[in-house]
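With one protein chain removed, the remaining protein chains of the complex are shown where they sit.
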Amino acid sequence: MRPNNRANNEPRAIKITRNYTKHAEGSVLVEFGDTKVLCTASVDESVPRFLKGQGQGWVTAEYGMLPRSTHSRMQREAAKGKQGGRTMEIQRLIARSLRAMVDLEALGERSITLDCDVIQADGGTRTASITGACVALTDAIHTLVENGTLKTNPIKGLVAAISVGIVDGTPVCDLEYIEDSAAETDMNVVMLEDGRMIEVQGTAEGEPFSHEELLTLLDLAKQGCEHIFVAQREALNC
Amino acid sequence: MRPNNRANNEPRAIKITRNYTKHAEGSVLVEFGDTKVLCTASVDESVPRFLKGQGQGWVTAEYGMLPRSTHSRMQREAAKGKQGGRTMEIQRLIARSLRAMVDLEALGERSITLDCDVIQADGGTRTASITGACVALTDAIHTLVENGTLKTNPIKGLVAAISVGIVDGTPVCDLEYIEDSAAETDMNVVMLEDGRMIEVQGTAEGEPFSHEELLTLLDLAKQGCEHIFVAQREALNC
Amino acid sequence: MRPNNRANNEPRAIKITRNYTKHAEGSVLVEFGDTKVLCTASVDESVPRFLKGQGQGWVTAEYGMLPRSTHSRMQREAAKGKQGGRTMEIQRLIARSLRAMVDLEALGERSITLDCDVIQADGGTRTASITGACVALTDAIHTLVENGTLKTNPIKGLVAAISVGIVDGTPVCDLEYIEDSAAETDMNVVMLEDGRMIEVQGTAEGEPFSHEELLTLLDLAKQGCEHIFVAQREALNC
Amino acid sequence: MRPNNRANNEPRAIKITRNYTKHAEGSVLVEFGDTKVLCTASVDESVPRFLKGQGQGWVTAEYGMLPRSTHSRMQREAAKGKQGGRTMEIQRLIARSLRAMVDLEALGERSITLDCDVIQADGGTRTASITGACVALTDAIHTLVENGTLKTNPIKGLVAAISVGIVDGTPVCDLEYIEDSAAETDMNVVMLEDGRMIEVQGTAEGEPFSHEELLTLLDLAKQGCEHIFVAQREALNC
Amino acid sequence: MRPNNRANNEPRAIKITRNYTKHAEGSVLVEFGDTKVLCTASVDESVPRFLKGQGQGWVTAEYGMLPRSTHSRMQREAAKGKQGGRTMEIQRLIARSLRAMVDLEALGERSITLDCDVIQADGGTRTASITGACVALTDAIHTLVENGTLKTNPIKGLVAAISVGIVDGTPVCDLEYIEDSAAETDMNVVMLEDGRMIEVQGTAEGEPFSHEELLTLLDLAKQGCEHIFVAQREALNC
Partner (left out) sequence: MRPNNRANNEPRAIKITRNYTKHAEGSVLVEFGDTKVLCTASVDESVPRFLKGQGQGWVTAEYGMLPRSTHSRMQREAAKGKQGGRTMEIQRLIARSLRAMVDLEALGERSITLDCDVIQADGGTRTASITGACVALTDAIHTLVENGTLKTNPIKGLVAAISVGIVDGTPVCDLEYIEDSAAETDMNVVMLEDGRMIEVQGTAEGEPFSHEELLTLLDLAKQGCEHIFVAQREALNC
């Protein structure tokens, strides 16, 4: 049995709290079970240098873990003086995923930065981050639409992300930490509402995975993302 | 009038939530009005090199602000590759303050790190951090006492910290951001329950302050700290 | 038509030159068309601290591009003072892929570092790196077997890697730079000789990709890897 | 008895040598007993970016210790690749203190940087730095007045700084190293000629300090600063 | 006897391969025996800030060693986060040497960067780098002349560099690694075709060297550089 008697295709309880902090244009606390990530969206009326004068906007992301979000304390990256490879990999993934839901030309020459900071980690922080950042980004853009900065809404749809994996030979959806650390294969899938994919990142931590296993995992991911879209739409009342 | 009709000697509503996250030996969310700081205490069964073999423990602290805890987004220190001078100054202050409440010899050769991460900033983040870290540290040490690691309790008492300052010529207690940014003088006081002081840091941002003004500020700080001790004792049921 | 009239499922000419430099235990120049990467394997009779005393070895990787391996000159990472996110992501991928071909316990308490340095870039540098590093690692381990350091050969099989993608709506295998920069979807697959997978990393750069497109890409990747295994075996005379 | 039979309220011999080096607009060697700090003031006809176009000037400071200014050799911060927290704290203090003596609008859009480099350390380097930098800054500004760059003198008055503390239960003024390292409480006070204060930083290194002790220390600091103002005025012939 | 029976005044076989990679304006693989360095010249239509608007160009250089170009693996400077002192010293030497062969005013406001990356090291990497970079720079400038960017050729002549030294009491030319590591004195000479010198850097690693030994070494260097000029002219067909 999985922890908490979850079915193999059952994600953890997903909770999305909007307006969690007061300064950001979008601020969302997303919870996948015990994993809790604060996702804020900050609007900046400029674009990075490589985009200056090209009539389009930009969406980027940064990711961090509070030092004691994890079981044993991690060294603070600000104190170490650099972000590790895992951090960089995750924030690049979040940024690519979020850009897929926005028409950057319709956004105009402005940037939105998604900060995803893990308050408590229990597996799946990157997929929770994408899921929560999607809602924070939506809120930030709605603000721009409502205050007339944007004439048209540049949002193309929602994105959701879920981890799936093979644990003790069994494919399961939304791994928590204890499963993740024992998984033979770990895969993160980022999906649009129509089922098309933005990212598929499958890694064999132990045993390599077969084509058939890959298909099973993709199917579980699709089911998981459908749960997430429901939670996102409920949170956004749409 | 002050914002929210506060009296000049009245601190903001203080809220202390213990066990806010699940991994740390002590985990406290402290709120001074809209200022919210997550303070965790992490126990490590070793000491820094300069203390090895000296039969005493250590208490240290790190401080950070989430990038969008502030009104406009601050650059992430992990991305910049270094902690700024303000961060270093604050985390050194927190550490010194917390060491004052612990008998380091009775703690034995182990370290406790207090991580104070600002979730939302509205003035007074360093004093809120000390106040919350005091409770997190108490919880962490209680754990060590309860599980038999420590035979005697090394805690000497509580510490509280409050900011006071002169705004538009009027001395006030517990400045929120809008007051802080307009203050002529800003002073942080860290106090023990018996009224003795661990730190006094007064800075004239605009006009220099007179001896009489300093006395008035110290009196306001004493009143403010008494409020905080009540809140700490309630949170700790002691 | 593709550049050089390649068929959609046809990889570029693959050339593997062993013993390219004289100091390393394994030294391979791998060429995928105009992409040229020097892959060296260096044996070190120790393991990283987190593995000390656990009776197993380690395989790691570092990746770099010579500043003018690319069309316009890139800034040297050593001069910038840090490795970028893309570099970190790639070297982590190479390391995971190579570890999959080695029985780390049979390797004993020693480390092998794969350095993959791009001499000339024309798309697919990470998949060429994995392909070449596989041969360099094999050579390094053969040395350890031949000189009696290892009693049993810890190699479990070869790994190959290929990029596939959708360019102008058409799925193609082994994208060169001009195709890569125009691709809607880009996917890297790392495979074992039995067809099972170690890594699948698919990214929609433009249009999201459907389940059917993913299946087509996986099929192209399998064909591509089979070509690579032939080239590796020829180079290794096995 | 104190070292050298000093009375408790007696500062060390204070010596201020102007024009100590030849390139800087202001160059002062300040000595508080065996503590020797070279303070230079450098004028730059521009302001930091955050002040551009606001019609005001800026005063900033940097602090450093020569590696063997101390009893045992300290690691060079330039070699370590970063300034430590203590350095940052001190240079921020020096800068704030010096800004208090200048009318920044009257200074116009130019910057003055005070470099305080400790040649020999024996306690009180930060207070000696402020004291010496005050004279160097005065010299630099006089140059600007004399050569007609400034029409009016933006100097509002002198600043002096002194350390006071409680050593073996006794409050004393201007601690030298052997006293400083044994002090229960250490306090630095920065004062204007009219007795008003710019900074008060009191820290209990051992025992907390009472309100009465704080008053005694403030009184000692006032007496000490009066000595310093005399020395500054003599050095400046004013 | 020297390794490979070389005469004391005999340089190793020198091989210069132009157009070694395809992207750079100049790309040369230079070999001094087993020492192999890839030298590329990259043209940039701008100059560093300190030269803006002064009507002249700039030539600069960067140097690196692949981690396993050496007998045992060196740590990658990009991973360490900084370039070492030896690297900086060498790249400054290369840049100064190359600037001596170009009329910077005739080059116009553009920069050429020489990247010298050591593929395989066996002594003399800095002199090989200068020798190869001279050819790469010549090729890059010819391109600018041929495409009409430059009206006149700013090249003043060739530069060659050779190491000489005293090994076991005997002065020899072009030390390979085994000689270099045993040399009492090591000297690098950079010369123009007319025999005048740009750089002489002699270092006594063991025994100091006398005036007479210095004269002998200079004579050997002159003979060595004459060999190199022949190889450079052959490679350039001039």
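Order of writing sets the chain letters: A, B, C, D and E. Residues in each chain are counted from 1.
Please note the rule applied: a contact is a pair of C-beta atoms (placed from the backbone, for glycine too) under 8 Å apart; a residue touches a chain by one contact, two chains touch by 3 or more.
In this text, all values refer to a predicted model and were calculated from it rather than measured experimentally.
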Among shown chains, those touching the left-out chain: D, E
Touching residue (missing chain; options E:82, E:142 or E:233): E:82
Per the touch definition above, residue among D:51, D:66, D:145 or D:215 touching the missing chain: D:66
Interface with the undisplayed chain - residues on chain E: 82, 84-86, 88-89, 91-92, 96, 100, 187, 192, 194-204, 208-211, 214, 218
Interface with the undisplayed chain - residues on chain D: 21-24, 27, 34, 36, 38, 40, 42, 44, 62, 64, 66-73, 76-83, 87, 113, 115, 117, 119-121
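Methods note: only the chains that are shown with their structure count from here on.
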Rotation in the CA alignment of chain A with chain E, degrees, nearest 5: 120
Separation of mean Cα positions, chain C and chain B [Å, integer]: 50
Contacts with 2+ other chains: residues of chain C: 82
